[in-house]
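Complex shown without one protein chain; remaining protein chains in place.
And now, chain A:
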């Protein structure tokens, strides 16, 4: 009687194991090396980040230190290495906060629905709708800048974006019948969030994680560039772009190098996210055909 029920073939797991391709491998390599040299900066940097090594500012590549000097005659390479540490760690911390706040808040709103959703989402919309750099400037100028303030502020601002995505995903999953069955069983909200919503929202959320990380780097760098983020003499890529801006007139590497570093990190992350997305699409079309 079960004659005609053929089980769907166990599909091979495509995903983590398949090679990333050349460009993907390069992107991963770039990210890992920035992270490693950033963390190891005190060990491998030839000079301290605030140590003046020459009387001449904006020395070209190779003349003093490997990458020349910045506007105060400090070693650019050393500052770049220390900068990787600050910029990447701050961005990571901010992204982590954005995700905890955004996913929990958004999914809770999606699960609760009704008036709760209305109240939470409209409050979120207020902050979401505010131009993010303005909001950050207001907070930082009001309470003063510190690493903690920066991380929390950027984390919160990016979190409002994560919130929207998490809420939309949760709303979709909530209408699925397996969730309805859990609700009818009497499961509480926490269980549903952890067991039904999150595992099924993991893929799109992890894609957003990459994007959120790049946006955090850009927002932090922008704040530092405006003088409200990381304070000199600490090294941060955003700070470095700003302080060496005048060097652009002399064609100095000092202004371009940190910009290049920001560019290569965001590009790598973006590329990995794109790879992930195209793989998701391929999986979906394979599933439809099977």
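The rule we apply is simple: contacts are C-beta pairs under 8 Å (C-beta built on N, C-alpha and C of every residue); 3 or more make two chains touch, one makes a residue touch a chain; residues count from 1.
To be clear about the criterion, contacts and distances are computed from a predicted model.
Hidden chain, UniProt protein name from the list "3-isopropylmalate dehydratase large subunit", "Electron transfer flavoprotein subunit beta", "Cysteine desulfurase" or "Peptide/nickel transport system ATP-binding protein": "Peptide/nickel transport system ATP-binding protein".
Interface note for the absent chain: among A:121, A:171, A:200 or A:246, the touching residue is A:200.
Within the complete assembly, residues 1-11, 114, 118, 176-181, 183-187, 195-196, 199-200, 202, 285-287, 289 of chain A touch the chain that is not shown.
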